[in-house]
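This structure is in structure tokens; I'll ask about it shortly.
Missing here is one protein chain; the remaining ones are kept as they sit in the complex.
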Amino acid sequence: MEGGFVSSDEHPNGGRGSPFAPHTAAETTAMLDAVGVESEDHLFDIPEEIEFDGTFDIEPRAERAIREEIAAMLDRNHDLVEFLGRGHYDHYVPSAVDHLADRSEFLTSYTQYQPEVAQGFLQALFEYQSMLVELTGLEVANCSMYDAATALGEAATLAVRVRATSGDRVLVPEHLHDGRRAVLDSYLAGTDAGVESYPMDDGIVDRDALANAIDEGCVMVYAENPTVRGTIEESLGEIGDLADDHDALFCLGSDPVALSLLEEPASVGADVVVGDAALGLGAADGMGLGLFATREAFLRQVPGRLVGTGEDSEGRRAYTLTLQTREQHIRRERATSNICTNQAWVALRAAMHVAWLGPDGLVDLAKESVTRASEIADQFDAIDGVTAPVHDRHHFREVVARTDREASAMKDDLEAEGYAIHAIDDHLVQVCVTETNADRVDDLVAAVEAVA
Amino acid sequence: MEGGFVSSDEHPNGGRGSPFAPHTAAETTAMLDAVGVESEDHLFDIPEEIEFDGTFDIEPRAERAIREEIAAMLDRNHDLVEFLGRGHYDHYVPSAVDHLADRSEFLTSYTQYQPEVAQGFLQALFEYQSMLVELTGLEVANCSMYDAATALGEAATLAVRVRATSGDRVLVPEHLHDGRRAVLDSYLAGTDAGVESYPMDDGIVDRDALANAIDEGCVMVYAENPTVRGTIEESLGEIGDLADDHDALFCLGSDPVALSLLEEPASVGADVVVGDAALGLGAADGMGLGLFATREAFLRQVPGRLVGTGEDSEGRRAYTLTLQTREQHIRRERATSNICTNQAWVALRAAMHVAWLGPDGLVDLAKESVTRASEIADQFDAIDGVTAPVHDRHHFREVVARTDREASAMKDDLEAEGYAIHAIDDHLVQVCVTETNADRVDDLVAAVEAVA
Amino acid sequence: VYEPLLVEKSSRAVETDDAPLPDDLTRDGVELPDPAEPELARHYTRLSQMNYGVENGPFPLGSCTMKYNPSFTEDVAALPEAATHPDRSTDSVQGNLELRHRLADSLARIGGMDAVTLQPPAGAAGEFTGILIAKAYHEQNGNDRSEIIIPESAHGTNFASAALAGYEVVSLPSADDGRVDVDALRAAVSDDTAALMLTNPNTLGLFEHDIEEIADVVHDAGGLLYYDGANLNALLGRARPGDMGFDVMHYNVHKTFATPHGGGGPGAGPVGVVEELAPYLPTPQVREAVSDEADDGEAASDDGEVSYERFAPEHSIGKVHGFAGNWLVLVKTYAYIARLGDPGLRDTSAKAVLNANYLASQIDYDIPFEPFHHEFVASAGRDAADVAKRMLDYGVHPPTTKWPEIVDEALMTEPTEAESRAALDHLARAFDRAAADSDEALETAPERTAARRIDQADAARNPRLSWHALDDE
Partner (left out) sequence: VYEPLLVEKSSRAVETDDAPLPDDLTRDGVELPDPAEPELARHYTRLSQMNYGVENGPFPLGSCTMKYNPSFTEDVAALPEAATHPDRSTDSVQGNLELRHRLADSLARIGGMDAVTLQPPAGAAGEFTGILIAKAYHEQNGNDRSEIIIPESAHGTNFASAALAGYEVVSLPSADDGRVDVDALRAAVSDDTAALMLTNPNTLGLFEHDIEEIADVVHDAGGLLYYDGANLNALLGRARPGDMGFDVMHYNVHKTFATPHGGGGPGAGPVGVVEELAPYLPTPQVREAVSDEADDGEAASDDGEVSYERFAPEHSIGKVHGFAGNWLVLVKTYAYIARLGDPGLRDTSAKAVLNANYLASQIDYDIPFEPFHHEFVASAGRDAADVAKRMLDYGVHPPTTKWPEIVDEALMTEPTEAESRAALDHLARAFDRAAADSDEALETAPERTAARRIDQADAARNPRLSWHALDDE
């Protein structure tokens, strides 16, 4: 212990400049002495001309003040009940997921380059991969991409690589989320391949049109189940066959909840499955978790991290990042992807959430996603001036309705009443129901009745 | 892995009755087989006549529903800015305290009867004790009582024990929180001692009156610094001398923030220090943390848990509960107290909070408590119809004001404006300012101006 | 594993001479640890790594009911709306009062009681409260009674609480079957008997099947029957103290209702009473308010919600806590009970009892008393404390040791419903491995823990209770 009292004003915050740098003034002096310089400034080797001597005009604030500031800022968001989906879904996050994932050993750890002190996270990611293997029926799942859109982009570049000599087109459905389409374009910007849409038939893939569109120049056919409009595809096997017949990869977009109930991708010939795996996260302004699974045949073309099992020197099962020669830090410009930082912690949360639900809970959630979509369609259809569902298909979690009024005006009116829905065309709205807003559906329906 | 699919409706929740009992139906069956009974019911040895075959009418709800239910219930609380103190103080709890104390190794552990696997909590409690030893100047602090009131009760029973042959009265100040007085009465209900008040002189102890009241029948004199009205005592040393002269214990009430700045209890002759140590907790509807420190002379009369250092079999410093022969689980009816479950986790939080503040932060908080009380008194005094402070004393954190209007009516009017204050007499109000409401003082003052 | 004391890592002495107060009202200064937040975080993270909690493995401490603590109950207790001051007006904290009222109502149903106070901050505080209620009741009825009867196998707090309330304790030996000796009880009761305090199932896990007769004996002597709720987990939904004849009881919400033990607290010890004793409960109580507007006398606010009010019971004993008890713990209790509901509560006792019986069937120890419910007391056959220390090496927390004394070298074992079969098998292996270990292995255990065996006798002989005491060495 240091002796003698000092005035508390003499060294506010113990002489610290940053609350997160532990150095007291005395320690700093001692360390500078050890290094042999007079001040920290002498340690910087920056030419004078480019030294920064201005200010950012950023006032430091106390922790409590920042919490209030951000809370006040976010309070400017209107308190709306959201019936929004289209690729970003709000499922209830169990408290256990929050508490366990927040353990600092997980939250503040790094990519597992030293597996001997990262067995916990590696095992959790291995379990995440395994869950996706079970859900997709494919042999390989990586341990995360950024989101569904970038996973789709990675699938397309994989397709271009493995089909490099034979094509230049990626076929995507007419009904596709704008963001996914735009990101796909970005990921193909460095290749010779382009993206083309094929038509839908009442909300699902128009097989005939797809058959017309596909040819040997096609490297990948993408379809979704459920689609961005919530419809459930009815001919996945045929789409898979069509792709296979033309030596194109069949990439299917889905998510873990849907995968637990709908047709297994492997059984309909999917070569790659992508999508949003973000269970355990809730609504997060678009932050997600990219699911990426594929056939073993493409193992060495997989983008991103893979965790595998091995043995330690005592012969016990151990986990490690594997097949790293695919990755940027080793293969550099010949890597399968540029991805480095990924969404590992979100994958951890997703795995926790799936485990918390268990198979019953997950499948029940999927079944409810079907019944809820069907029920809200019925309720909407009973409203004067509204017809639902627009597509005479089975639906998952969300559904499109036709409105006599202009859709965007109705959306605005509903927003004034406290509800957020999608307006996706002049007279089309879309609504999504999960366990987080199911108890407000009747309120929404009443509000729609009032504004329809 | 179990083979074959079962319908997800067949065993909802995996056949579990409680979500927190892990047994699947199959496991339950296997375990019953191992025990050799047909069903759990057969394991109960309850006479038929008193078997319960009714229902509690408590519906099980899902986690998410309960969170909504409780949030909705608590939303019935009005959103008031509280300027309330009088023994329960709202200090800002740093986020690090929440996150670290919530680690399940701390939160879900038991009293440290197996010290070899409880070194962490024991060390934290040892550090808590040490902080109180530093702040009180006394040699011994226990590792928690329930709250300030029960700590005061325990101090009185200690006084009765150590002065058993010589007296039957405990003297307490006229200005004393009702709850503390009532609990003191309860704790003395099993003894021959009673409680008497001595008068105050303009908010602090009336030394002459106390000198008159005290005699050899007095086992303990209690005073507070600051008092329940926020005044700072000016003659603690004399009170200590008075008590000492009459062979009575001097018990001082305070709290860690005040202790960091005001006179050190040991130096004014305090034999016991009690009070509310609940840093790290915030406003909690009266939940607190009882501080209890005393002189080494009374070590074997201390109520509650004590952590000490010792050595393990390898000679390393180790921590353990100690002097347990004082306690109920060993000494039974001759124990120094009946306390078993205490407030250990709150003590952990308080220690974390003190460490987070550091000596500068703690002393600064104390200094601000003086200036804030002084400032709000000045602002109140400037209001027509309000005089403050009522007591011409230095104040700590809170202050009493006189109102021309009836105090309770003014309090009600302020509540309608969104502010909570104390009305402590017909024309006396009391307000308390900490870092959590300091930025709303001007608003309060404006509101008071409007209703005064 | 070793972590220096905070004060050994960084410490600063700060003067107070620039305080806005006269010098004679302030101290000179204080010296305290001064870690930056990164150091603070590592300090407590490391300490946590040297601590065993329910999420680390089995924790079969008899009578302690170390069950799983669901984290969502922490979330509701952390709601900012719950952070209110106790002196708030009744109108402005209707949410708190509603929760309190509903919780008290649920507890009353579960215990078969007519009224409940939530004020006692722990089980022992509940005992003290209950005994003060009995005392006030007798005094109100002009009975000056001086004795409390307690079975010798009861929890130590029973004795201490009775003594704190000023009673003489009459200790009642157990019958050969480990239960209350009714004849001995008959001999013990008298006009001086204020109450009998009883745990049921008792600390051996045995149900006192003569409970109705016991109640008659005590009641006939004019005494009251106090139920120690420490073992209530065994009976949830299957038998209620109120139906057995108990007049007053406490609930240990940190046992039965899964609020976390927090390394020794906070808990809460609500007390339930029969109607006759309700006027003696601590103040304030919460009740539904009779609306001025409603003709039918029903409590309802303008928006149709019931409103609540605080009141002082007619013959209230006063207070046992400065404010209104451990509020945040009560919020967690409410959430837990809501999660389980009737079926979950009933499954809890079923699985708690099944787990104890299954575990007992899997270990090779003598268990002299049966049929037990949620806990059993095995005899270690050798030093129970040594066996317990050795179990630490096998990755589990050991049972409560050397108590109750009716069993030689007792290992009082309560696995709770939260253990899976696999966890119980793991625990059973730890029991049996320790039993098979040599005396030397036992005496030198534990060897795989953060600290090796600690000499507690020496620590007590030379108490060093603060870092200042270490400094002086």
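Letters A, B and C mark the chains in the order given here, with residues in each chain numbered from 1 onward.
Here is the rule we use: a residue touches a chain if its C-beta (ideal position, glycine included) is under 8 Å from a C-beta of that chain, and two chains touch if they have at least 3 such contacts.
Since the structure is predicted, the reported quantities are computational estimates derived from the model, not experimental observations.
Here is the thing to keep in mind: the chain we left out touches A, B, C in the whole complex. Within the complete assembly, C:Ala41 is the residue of C:Leu5, C:Leu21 or C:Ala41 that touches the hidden chain. For the options B:Ser104, B:Thr150 or B:Thr434, the residue in contact with the chain missing from this view is B:Ser104.
Contact with the chain that does not appear here is found for just one residue of A:Ala297, A:Cys340, A:Ala409 or A:Ala438, A:Cys340. Although one chain is not drawn, its touching partners on subunit C can still be listed: residues 9-10, 36-39, 41-42, 45-46, 49, 54-57, 68, 70-71, 418-420, 422-423. The chain not displayed touches subunit B at residues 1-9, 14, 16, 19-24, 94-96, 98-100, 104.
The criterion applied here is as follows: only the chains that are shown with their structure count from here on.
Inter-chain centre distance (subunit B to subunit C, centres taken as mean C-alpha positions): 18 Å. Look at where the CA atoms of subunit A average out and do the same for subunit B: the two points lie 45 Å apart.
Shared contact sites, meaning residues of subunit B that touch two or more other chains, fall at 63, 67, 102-104, 358-360, 363, 367. In subunit C, the residues touching two or more other chains are 7, 12-14, 16, 18, 28-29, 31, 34-35, 37, 41, 45, 70, 72, 74-75.
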